[in-house]
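Below is one structure, written out as structure tokens, with a few remarks after it.
The complex appears here minus one protein chain, its other protein chains still in place.
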Amino acid sequence: METAFSSRFSVLLKSQVLELERIREDFPILKRKVKGKRLVYLDNAATTQKPRRVIDALVDYYERYNANAHRSLHTLGIEATEEFEKSRRGAAEFIHASPREIVFTRGTTESINLVRFAWGEDQIKKGDTILLTLMEHHSNIVPWQLAAKRSGAVLKFVELDSQGRLKMDEMEEAIERSPRLVGVTQCSNVLGTINDVARICRRAKKAGALSVVDAAQSVPHMPVSVGEVGCDFLAFSGHKMLGPTGIGVLYGRRELLEEMAPFQGGGEMIREVHLDGAKWNDVPYKFEAGTADIAGAIGLLAAIEYLSEIGMEKVRRHDLELQRYAIEALKGVRGLQLYGPERAEERSGVVSFNLADVHPHDLATILDGEGIEIRSGHHCAQPLMEWLGVSATSRASFHVYNSYDDIDALKAGLEKAKEVFGL
Amino acid sequence: METAFSSRFSVLLKSQVLELERIREDFPILKRKVKGKRLVYLDNAATTQKPRRVIDALVDYYERYNANAHRSLHTLGIEATEEFEKSRRGAAEFIHASPREIVFTRGTTESINLVRFAWGEDQIKKGDTILLTLMEHHSNIVPWQLAAKRSGAVLKFVELDSQGRLKMDEMEEAIERSPRLVGVTQCSNVLGTINDVARICRRAKKAGALSVVDAAQSVPHMPVSVGEVGCDFLAFSGHKMLGPTGIGVLYGRRELLEEMAPFQGGGEMIREVHLDGAKWNDVPYKFEAGTADIAGAIGLLAAIEYLSEIGMEKVRRHDLELQRYAIEALKGVRGLQLYGPERAEERSGVVSFNLADVHPHDLATILDGEGIEIRSGHHCAQPLMEWLGVSATSRASFHVYNSYDDIDALKAGLEKAKEVFGL
Amino acid sequence: MSAEIYKEIILDYYRHPRNYGKLENYDISARDSNPLCGDEIEMRIKVSDGGKIGEIKFQGKGCAISQASASMLTEFAKEKPLDWVKDLSKEDVLKLLGNPDLGPARIKCALLGLKVIKTGVYQYLGAKLEDPSAGE
Partner (left out) sequence: MSAEIYKEIILDYYRHPRNYGKLENYDISARDSNPLCGDEIEMRIKVSDGGKIGEIKFQGKGCAISQASASMLTEFAKEKPLDWVKDLSKEDVLKLLGNPDLGPARIKCALLGLKVIKTGVYQYLGAKLEDPSAGE
């Protein structure tokens, strides 16, 4: 019966969404064994694996045209600069922004901190409200706690309904009360919940509030257009979208970037430096002090090209199929509690759960013995854990190379864990 | 005559300092041609080339154990965490610090900005003096200009003598007047000047001033021990020491790091997050918000191992030999003005110059036509340019793979430039 | 690090932790958490005459390894002199757990209780040294 179920889905998956075998071939790590078993990598919300094309782009840079960008006028320097800026254009195109609006950072976390420092330090005042949600990642909470402490602003967190969806009426009411800033994640990294950020940003704009969208889990998994979202800032990380570590993006609306003070000081972000002061460079360079992660940017472009060739609509559909299949499969495991929205359409490729009294860390260890890599813990979302009333959850998260077989393996692993724990 | 001169040095170089041919084999990019000519890469102060070992370390990470560090309890996550922390220990050992004192950053610039924000925001007060030197890189000027503007502190710049050496008496006098902070570069990236940072830091400590050493050009080129330097903070970049882009180090004295506020907020830097506040993680993690450049750190370790196997004393001696040879060679070019100390012992592997009325950019372009890559411009040190009374200089800078042949090529290129400009 | 480490005895201590609870009357109290996984242990000790561990209880939340090892440790420590805690080693704790092959990540779970008991006892002994009324 289970086989029939699985194969019905598989047919669909193979024929309609992705050429899975070909894609899996592109990821060298998938050949690796863990504890003698086939690697089943289901920790993609933490970081994704890299296709050969991304690795090759890094090697090519280091072996053929490694040089500092925007500094040296020699052939290597010019080639490095060209490729670096081509990456910026690629990132801009990917989210339908202009290259001038793309600031390279280390990742989502630095992107949000940049907004906190460069915009927030001047703009957030005593008594202001910073509106967040209970499902934010620490990187969209802690910077604002620090800003609030410094300025005397107050934080307010919008609550979730029983399915872990944002209470939109509460959100809209809170926006009516004119917060200074609304920070919201487009997809929860724990619940998978997709938020209607376009609606939230529209309301925020009306109310004169700045909108900051954490797109760490959305840009890697679905088409995202900053025009449609209508946000002021949007942040994401390369390493979660098949790209290298060390590189991320802050999108910022051009006018805002122009008005803002710089963040870090140093080379590249200046136009002129004198003993008694400096003039800033044009945006986005004003926000890119010091040597950037040039290789990282170049690797990110390779990842963006790879994803674009597949097509982000297809990536999203593949996620959806896997999710439906996973939810179905996990519902069949007795003693397992699933978190997040019931309808797959309201979720991205993340499934969180707990199995009876088995602690997620113990579960992760047992699954690891089977070659299955999931994340266990608080997922950098402790306030959400408190709201769920748990100290931790287990989380399986997907990307383009995951298959029904991976989910079947997960299910078998869960059954094994129940055996070990005598359940 | 020139050949005799060259070969006398070459014998010395080959037999006594480095096995140059073997080393050059390790750097894949050196096989590349530029404008049909052998690549003569002399822009190492901007960024260095990478040995195969560093590139392999990156590929190995991405192909074999790519995972987020410090987050996931599965095999891949554990391996990634282990290697990441091994890199921290390697970096610590390299500068004789403790791993707890090593904060991973994007590079020197972020390291100094971290000190500005996490230490300076609380500690620099109105009326305080921030003592710098005229030979600082923008990354050790602009952050302090920003801090001064915010706090009402004043900047003071110690001047240089006619050879571009720090006026130590002026420096010591200025330290007597109890500045809040002394920021000084260990080696000038323009003049090559090596500063006696140990003496400066000793004085600073006595006077109760914090010391920040910019080691971007020293750690890659000579043995550096933070104990001997006696500084509070020391900053350097991976990409200037044969390592990847995207990774750098801030060394901070343990007690200082413990006392300081965090810099960016997000995952990893926290121990607990609640709606009403957070507890910070132990040092150095308190300063590492978000996913680090894990691959970058691992690549940096490979670079450190590579350099350590050569031995930093040898790297320094090789630099010295090249410098002596280069100074000798360039002195023989009529119309060429050299900057910086006369004695090679007082300099690291950087030679700046101007050739008659040929603008450095034009010179760089002409040299590039010969496959010779040098840097031209203000080198992110505009105040120093003003002091030199020029708008730009040309700069040749060395690393382990450079040879006397490279300098002979440079000299020939300069002669060619003179021809083009009718000099 | 796989299923083999979950020996019967560990699961038993996880599900039925000995000395679980909170002493109202205590001399030593310490708490720590593991930043990686969020496991928490708090211990309280009543020192008996003669400087021994009289009563000891722990509370906490976390995985089977961290909770079982803390519980085992409280049983093992009872009636031991405070000084004995100084010599307690990582190996002692692993022996209590039946020497599982925990690997570098999970071993931190196993040693969290040890860290807490040591912290508490050191603080207590340190404070006594500094306390002039102790007459030493």
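Letters A, B and C mark the chains as written, and numbering starts fresh at 1 in each.
In this section, a residue touches a chain if its C-beta (ideal position, glycine included) is under 8 Å from a C-beta of that chain, and two chains touch if they have at least 3 such contacts.
Predicted model, so just to flag it, every value in this text is computed and none were measured.
**Student:** In the intact complex, which of the depicted chains does the undisplayed chain touch?
**Tutor:** A, B
**Student:** Which of these touches the unseen chain: B:R32, B:K50, B:R347 or B:H378?
**Tutor:** B:H378
**Student:** Thinking of the whole complex, not just what is shown, which of B:G296, B:G369 or B:P383 touches the missing chain?
**Tutor:** B:G369
**Student:** Could you tell which one of A:Q49, A:N66, A:Q123 or A:N281 touches the chain left off the display?
**Tutor:** Once the missing chain is taken into account, the touching residue is A:N281.
**Student:** For a quick check of understanding: of A:I78, A:L256 or A:A412, which residue touches the chain that isn't displayed?
**Tutor:** Of these options, the touching residue for the absent chain is A:I78.
**Student:** Where does chain B touch the missing chain, residue by residue?
**Tutor:** Residue positions of chain B that touch the missing chain: 35, 357-362, 365-366, 368-370, 376-378, 382, 391-392, 416-417, 420-422.
**Student:** Which parts of chain A are in contact with the chain that was left out?
**Tutor:** So the residues of chain A touching the unseen chain are 70-71, 73, 75, 77-78, 81-82, 270-272, 281-282, 285.
The rule is short, and it goes like this: only the chains that are shown with their structure count from here on.
**Student:** Examine which chains touch each other and state the graph shape they make (line, ring, star, complete, other).
**Tutor:** Per interface graph, the chains form a complete graph.
**Student:** So what's the Cα centroid distance for chain B and chain C, whole Å?
**Tutor:** 46
**Student:** Using Cα averages as centroids, what's the distance between chain A and chain B in whole Å?
**Tutor:** Here chain A and chain B have centroids separated by 32 Å.
**Student:** Where does chain B touch two or more other chains at once, residue-wise?
**Tutor:** Residue numbers touching two or more other chains: 71, 73, 75, 77, 270, 272.
**Student:** Could you check chain C for residues that touch two or more other chains and list them?
**Tutor:** Answer for chain C, listing residues that touch two or more other chains: 1, 36-38, 106.
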